[in-house]
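Quick one: this structure, given as structure tokens, is what I'll be asking you about.
In this view, the complex is presented without one of its protein chains, the others remaining in place.
To keep things simple, chains are lettered A, B, C and D as they appear, and every chain counts its residues starting from 1.
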Amino acid sequence: MVEGLLAPINLIIAALGVGFLLPLIARSSASIARGLFWLTQVFLLLISSVWLLRLIDGAPAVEVITAGIQPPFAINLYFGLFEAFVVSAVNLSAILGSWYLIDYFKSRAASMSVYLILTMGISGMVMTRDLFNLFIFIEITALATYGLLALDKRPASLAAGFKYIIATSLASTFFLLGTMLLYHLTGTLNIDDMLLHMDRITGPVGLAAGVLLLVGVIIELKPYPANGWGLDVYETVPAGVAAMISVGVSAGAFFALYKIVPLLGDFLPVVAAVGGATFLASNFIGLRQRNVRRMLGYSSVAQMGLMTLALAVLYMLGKSEYVTLVIGGLFINHLLAKAGLFWLAGVVDRPRTEAWVGLRHRPILLVILGILLAALAGFPPFPGFWGKWELIMQLSAGELPFWVFVVLLGSLLEAAYLYRWFGFALQDDETRAPAVEPVKLIPVGLFALSLLATGHLVADWLGLEAPRVLVPIYMGIILYALDGMPGRLKALLVLGAFAVYAYPVVMGLEGLHWLFGLILLLGGGVIAFAVLHRSDARRGFYPLLGMLLFSLASLLEASSTLEFFFAWEVLTLSSYLLISMGRGAREHILTFLMFSLGSAFLILAGFGFAYGETGSILLADLSKVEKSATLVFMLLTLGFLVKAGAAGLHVWLPGAYSEAEDDFSALLSAVVGKAAIFGLLLAAMHLAVNGVGAINQVLYVVSWLGLISALVGALMALFQEDVKKLLAYSSMGQVGYIVTAIAVSSQLGWVAAGYLTVNHLLFKGLLFLAVAGLVYQTGTRLMYQMGGLIKNLPMTYISVLIGIIAISGVPPLTGFGGKWLLLNALFDKGWYWQAGLAFFASAVAFLYLFRLIHTVFLGQRKQAHKDLREASWLLLFPQILLIVAIMAFSIWPKLLIDPIASSFAGIFPEALIWDGTMLKTRLGYWDGFMVINIVAGVFLVPLLILLFLSRFMQIQKVKQFNIVFAAERPETPETTHYAYNFFSFYEKALGPLLKPRATAFWDGVSEWSHTIGSTLRVLYTGNGQTYALYVLFYVVMIYIAVGGMG
Amino acid sequence: MDLPVSTITLSTGLALLLIGMWGMLTQKNIIRMIIGFSLIDTGVHMIMVTIGYLSGGTAPIINDAVDRLTALQDVVDPVPSALVLTAIVIGLGITAVMLAFAVQIHDKKKSLSIENCTESKW
Amino acid sequence: MSNDPKSIIEELSDHYQISEIKEQKADLLLLKIPKEDAVQFIRELRDGQNYTHLAFMTVIDYIESGIFTLTYMLHNYAAHHNIAVHVDIDREQTEMESIHELWVHAATYQRELREMYGIRFPGSPRLDDDFCLEGWDEIPPMRREFDTVSYSRERFFDREGRITTDPREHMKQIMYPIHTDND
Amino acid sequence: MEFWAVKIGYFLITLGMVTVYGLLLGAIIARTMARVQGRIGIPYWQPFLDIIKNLGKRTAVSHGVMFYMGPVFRIAGGIGTLAFVPVIYGSEMFSNFHFAGDLLLAMYFIFFGQLGMALGAGESGHPFSAIGVARGLGQMTAFELPFVLAIIAVVIQYDTLSITEIVAAQQGGVSNWTLFTNPLAVAAAMLAFLGMSGYPPFDVFTAPNEIPIGPPTEYHSSFLALMATNRAIFASAKLILFMDLFFGGATGLIEMIIKTWAIYMVAVVVGASFPRFRVDQSIRFFLRVPTLIGIASIAFVQIFLLG
Partner (left out) sequence: MTTKDQSLGPLANDGLSPEERDLFSDARPVPYQPYPIEVVEKFVNWVRANSLFMLAFGTGCGAVELNPLMTARYDAYRFGFQPRPTPRQASVFMIGGYASVKTLKRIIRSYEQMQGPKFVVALGICPVNGGMYWDSYNTVNQFDLYIPVDLYITGCMPRPEVLLAGVLELKKKIKEGRADGHNRYIENLDWYKANQKRIIKNWDMPDYSW
């Protein structure tokens, strides 16, 4: 009995039966009708999920043939694992979607039955193996959809619905024709039988049949440009219906495509092109879209395009075994995320993206939105990430670089408009926080959780050590669960957990990994300590901080490119979210994300081509790459250079570094930025050392790029009034030296790189933390509004002083060692011009450093700052640790250089010779220990002399206005402090050299992208007739494309 | 002239199809577009029937008049004809829905021109 | 329009009560105008007659007549000609309409006149700010009723032993001692 | 330990000698200038007297710790720079601590004093100090570029960063001097030297009337004395560095005195005959012709000297 109830055919019967009954019942009792409606839905879900579980357990697939009659006269269903999966997913979204349609159903009883029939139609589309049945189910689905649209009764919906009908009815006409032609050729309507008679599908008729069949299905998937009608529907109908169309109907149509793909052998490139064009074009147009639902519509269409592309390409490459992972991943990702987003759009009900301001104050809503968007953008651990990864791997392995480019570009564009939307949601405007019933969030929240869960399942299924790779994510979730605790407690928790986790990690590493283990994990821990200085709760901060720190650890632990990329993406996402917490960050986070994703995609492509050649995703096997080594190295280097903020690619950097929260900026610049250096060294170590291909030329270019970054960073830093922007540009410049040092690719060069990296970590951490304290105390970031603070914040002053001496390369502190090593390396390599530029850049750096310390700490103190106190000791403590480290490395440079040299041991011939405390290279020598002693001597002796002389002078300590002011008295500190536009003459001297060219260029790129979007969307006139014409043209074009003309 | 029936039906079907397309793509009036669709539908049905037709064949009724052994060559394929029935029903349904839409649109907009249905675009 | 200053004045005489017209030099014409019409007249000269430059602005203290005579010296660059517009104002009711809107730099002259003579120009920018004197609390020093000698004695104390002579007598004695003897 | 005692002893002797020489050099230059103007000029001992006078001031004001330490940083920078440059080639006594580091060390150490001075001047709170420092540093970055290019040319030419080895390579006759083997580098370096020496036309950062002598405008008493002493030491150290790199170094005291005086006179003569550049003009100047010469010098070395 139970077994009978659970028969798959009941999916059709129950829905159909109840569907027809409902209007009748509704006449007598609306509530009974509703109850029955829900019951049926639950029943449908129950059947499909029970079967899904059974099939997963290995039960054989079920073939249903109704009434004992052969199809097409009866219904022929095949219920395998995939079918069960898709049907369950569709039923689940249907039942959850109807949650959002309750009001709609109340007012229109008939719509319930239509809804059920729609669900049924989709299930049928998925399950049937018979072409004519497929046609019927397509038509049922279509009719049900039309019904839902017609019941809405708003003019816009009606218009959209009519357009939808015109287009889809044309499509189904084509499908029908195609079906009949195939039948004519093969004498059967069953897909499996047709596959047996593939040899009969030839000649013009065969071609025409294929084209018509293909177009019939493809049009249902709304390919660009024949999809204007679809978008109109997404825009106008209720969110629940839109979600159903986007998720359910598309799923059915896509499954139909999946079924007929084997029939389409020769058409696959065209199918791929159709998918690719749709993916790219829709995402371009999405850029221009500010209507949330229409934007989601474009995204939907794009996702379908991507899946079409993936399907076709995988079949083309004969890699159909990856379909499960790629398509499955992309499909479930799209299903959960897109349905969720449509529902959310319905719940929040603000049509324009820019109206989503204030969501920040509804944490649950924001988290859900964040998860859904992250999934859609292909961030780990969501299933889309795995799908996209495998897709890129297979595309690269199949030597289809063009498709790799299309997929990555499209994904980037999609992320751009999705995250622009998210950016609005992040805006801080409490008054505009949406009022949402929590009940409404249950289904969408459920989907968000399912996304996380499926992510885990996929990782597990892939055989990754899921717990370890996913640790950052778990940490984030656990800490988020504990987010109600007091701020400091959470901070301690994060730091404690990190310490416990990181210690064995560092201990277990060796070589380069060990070095960067210390830099990233130890340095990260020390600098992250500063978060303790704030006692407020900082909702959301600590979970993300945990995610960030743990992802750094994962990055180091990664043994395969997949793990590396996973950690890299988690790092990107968590830094993006952390940056977005800064007050003024809104304008910059999108840029940050775009460049981060661009960088990630370059890296992904690099890994892909490496996999393509070696067939291995182990990091260690990167060194086996030979043929495409140059390409892989270029892609990886470029990717990491973006994150390192190389000149031209740096436009994201100043905004992100300066607008992040003050204590996080330190972490971002000093530690997170080093991940890119780690990546660069990793790539160089595996690929550049062999010197195959044109890698040496690449390195030469990189060396210039590094130094140009150093110069540009220094020059830009000169003209900043914002202290954090100044430090941000300074970071860019300093990292430029490191990049150049890496490019030198010799022992000297890499030791210099390691040395500079550690040094940058120390002084930039120091400076950013000091500035954090400063900003926290003064409440401003503008340097000219400060001044004379040495008297109030002496410890902070000492930090900054040590920091700037260390950064500027003035002996005796650590900075000099870095410059010495770098210049020696450059001389040794024969890169003399670069050496000159390096020197000049470091001289320019001196200017902004002086400005930093002068305008903030020296000069005239403002009256408002009279009573400021020193920064919190919790903020000073890590600074003191860093100062101690700087001093120790200054006195004993060997402490630093030896471990660095040992982590690169054996790669290059030895060029550094220790002679006691003396360090020698071929060209020069330097004894850090002796130098600091001599300097101490020449400093202390005059100091003692002056102290002695002071005994004979009455030295009066005076106040800030006791200055010689041309015989006048200063009026106010503001007008007496020389700070604003400090280096105006430099601007005047260099003039056009200082134009922000990179920013202009990227603005241009953004402008072009939008223009492309505008151009592409001109086709969408809104006229249903035009859309029908496109459909027709589409058929013709496909026909031409598959060779129908020749 | 010795025109086979199938040629006549096929060309008629195609002609209807094209006329219907023309109607759908050029007529601004929604009702006319629906008529166009009906024509397409009819055309397609005719084509379907033609595909199954065997020149000189007999009705697909297995009785004494048909030799069971040669039935496959002699008998007109019954499947398309059967399918056409379903297709006609579906076509009818769609036409009905379209007309319903037309009524609704006319109610709301007081116009039947497709050009007035451009609220959403781009 | 004639460029001849005489004819300009004649032309303007139709509308303004111009008196005491005197051609001091070939390039300098003096005239007097009632206080009420003065600013309008000056504006007319500036806008209509091309006397675009205010060379200076000063005042003469006629304590005997109880009036201050304000002098506006206007210059015509094209003709290289000056017109000095005299305006009498009452020494007690020392107030005059400001012309800082005609010439921005007039405000500075007016500050000076306010400080040194106590003439008020309502609306003139920074009129009451210190100009030359800092913290002056007496009657304005350039008014003729101000006794500078006694002020100086009272405030700066003459040094003992200082001999003051009448300059004319003294110089006569030094330069022509013989004549002096003879007198 | 003994090694250090000897070294420190020698260095103190060198330091004393260089200080005296530097101060005398200042007086000589001043008298030379006076002669040009038809005056007699200051007495030779005037710089010494000025220093003692300033030390003998009985009152002083201090704006804070950095203000107090500024001159100490400054003189430490001067003495340190001297310490890393060998004064006389082949002389144990006058070779200072050059074994602690190479040319790069000396070049970077020049910044040490600048930084300290800038900080001290900054703490005085005087806007003119800050303006002077900003201009001075800005100009420094500009002349640093041709200077560095010249030095790079020298380093390529002699294939070493050790100053002693650079001097050694120039021994054996006038024709071995960098001046004659690599005239372009010397030209670039000498143009940079004009900026370094702070004579017109590159003296806007100390403009006495406009921003009363710029950075040290608040300094007086013993602070000023220290700075005046440093001026002598630092100028000498730079002259010696130039002499070592470009003019064959010196094997004896007399040679050193003549050479450094001659180098110094270049700046003085140029200074006596030019008015002043604005700071943006001088930056542009250095980034144009001298830099081009510097670039040419490297190209010259790479093409002609190394083949």
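Note that in this section a contact is a pair of C-beta atoms (placed from the backbone, for glycine too) under 8 Å apart; a residue touches a chain by one contact, two chains touch by 3 or more.
Predicted model only: the values in this text are computed from it and were never measured.
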With touch defined as in the header, list the contact partners of the absent chain among those displayed.
A, C, D
Give the residue, chosen from A:107, A:559 or A:956, that touches the chain omitted from the document.
A:956
Of D:41, D:90 or D:200, the residue in touch with the unshown chain
D:41
Residue ranges of subunit C at the interface with the undisplayed chain:
130, 132-138, 141, 146, 148-149, 151-152, 155-159, 162, 164
For subunit A, which positions touch the chain that isn't shown here?
863, 866, 951-952, 954, 956-962, 964, 967-970, 973
Subunit D residues touching the omitted chain (full complex)
34, 37-43, 46, 49-50, 52-54, 56-61, 208-209, 212-213, 216-221, 224
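Operating definition for what follows: only the chains that are shown with their structure count from here on.
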Counting in whole Å, what is the centre-to-centre distance of subunit C and subunit D, each centre being its mean C-alpha position?
60
Distance from the CA centroid of subunit A to that of subunit B, rounded to the nearest Å?
50
In the complex of these two chains, what residues of subunit D are touching subunit A?
8, 55, 57-66, 68-69, 71-73, 75-76, 79-80, 83-84, 97, 99-105, 108-109, 111-112, 114-115, 118-119, 122-128, 130-131, 133-135, 137-138, 140-142, 144-145, 148-149, 152, 155-156, 159-162, 212, 217-218, 221-223, 226, 278-281, 283-284, 287, 294-295, 298, 302
Which stretch or stretches of subunit A touch subunit D in the complex?
788, 790-791, 801, 804-805, 808-811, 816, 819-820, 823-824, 827, 832-833, 835-836, 839-840, 843-844, 846-847, 850-851, 853-854, 857-860, 923-927, 930-931, 934-935, 937-939, 942-943, 945-946, 949-950, 952-958, 960-966, 976-979, 982-983, 985-986, 988-990
The subunit B residues in contact with subunit A across the complex are 21, 24-26, 28, 30, 33, 37, 40-41, 44, 47-48, 51-52, 79-80, 82-83, 86-87, 90, 93-94, 97-98, 100-102, 104-105, 108-109, 114-122
